[in-house]
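My questions all concern the structure below.
Entry: chain A
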Amino acid sequence: MPIAWIPSLMQKLTGGQHQIEVEGETVRQVVEALEVLHPGFKDRIVEDDRIKTEIAVAVDGEVVASGLRAKVGPESEVHFLPALAGG
Partner candidate 1 sequence: MKDFEYCAPSTLREAVALKAEKGEAARILAGGTDLIVQLRGKRFAPDRIIDIKNVPEANELSYGPRRGLVIGAGVPCWRFYNDADIAERYPGLIDSAAIIGGIQIQGRATFGGNLCNSSPSADSIPSLITHSASCNFAGPNGKRSIAVEDFCTGPGANVLEPGEILVSLQLPTAKKNTGCHYQRFIPRNEMDIAVVGVSSHVVLANRGKEFKAVRIALAAVGPIPIYASAAGEGLVGKTVSDEAIAAAATAAQEVATPISDMRGPAEFRTHLVGVLVKRTLEGAIARARGKFVANAVQEAAG
Partner candidate 2 sequence: MSKAHVQTTINGEQTEFLCEPRQSLLEVLRETLGFTGTKEGCNDGNCGACSVTVDGVLIDSCLMLAVEADGVEIGTVEGLATPESLHPLQQKFLEHAALQCGICTPGFLVASKALLDHNPDPSEYEVRHWLAGNLCRCTGYDKIVRAVLDAAQEVRASA
Partner candidate 3 sequence: MSSGNGYKVIGTRPIRHDGVDKVTGRAVYGGDTRLPGLLYGQVLRSPHAHAHIKSIDTAKAVALPGVKAVLTGADLPEAGDTIVDLGEGPARLKYMSDNVLATDKVLYSGHPVAAVCATSVHIAEEALDLIEVEYEVLESVLNVREAMQEGAPQLHADMTTQEFGEDTGKTSNLATHFQHKLGDPDQAFASADVVIEREFQTATVHQGYIEPHNATAMWNSDGQITIWTSTQGSFTARAQTGAVLDVPVSKIKVVPQEIGGGFGGKIPIYLEPIAALLSKASGQPVKLIMTRPAVFESTGPTPGSYVKIKMGANKDGKIVAADAYIAFESGAYPGGLVGAAAMCVFSCYDIADGLIDCYDVVLNKPRSFAYRAPGSTQVAFATEHVVDLLAAELGIDPLEFRLKNSATTGTRRIDGVVYPKMGCKEVMEAIRDSDHYKSAAPSGSNQGRGISVGYWFNVGLQSACTASVNSDGTVSLTEGSTDIGGSRTSIAMQFAETLGLTAEDVKPQVVDTDSIGHTDVTGGSRVTYATGWAAYKAALDVQEQLCARAAQLWEIEADQVKFEDGTFSSGDKSYTFKELAGHLDETGGPVIGRATVNPDSGVGGSFAANIADVEVDPETGKVQVLRFTVIQDAGRAIHPSYVEGQMQGGSAQGIGWALNEEYYYSDNGHLDNSSYLDYRIPTCLDLPMIETIIVEVPNPGHPYGVRGVGEANIAPPPAAMANAIGNAVGVRPQELPMKPGRIVAALATGG
């Protein structure tokens, strides 16, 4: 199962859990699964059915442009990071 890494400032929501294994083949499914386990999670990450603009999602170390639709493999790691500006 993919592993979602929980940002430290969101770990209050997950009872201190850093990493949570959840079912899912897309980022959307991972987020929905986290919402079931820890209600309120989705609202922190998603707005208007999109990843919030101030947040970026990385799958296996790479920030994905396709957001909630990005594919997640069975061994994947999903990270939630602050969105970035480049030079």
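Operating definition for what follows: a contact is a pair of C-beta atoms (placed from the backbone, for glycine too) under 8 Å apart; a residue touches a chain by one contact, two chains touch by 3 or more; residues count from 1.
Picked so that all candidates are chains of the complex that A comes from, given by their letters.
Just so you know, these numbers come straight off a predicted model, no measurement behind them.
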Answering which of 1, 2 or 3 touches chain A in this complex, the right candidate is 3
The chain A residues in contact with candidate 3 across the complex are 5, 7-10, 18, 43-45, 52-55, 58-66, 70, 77, 79-87
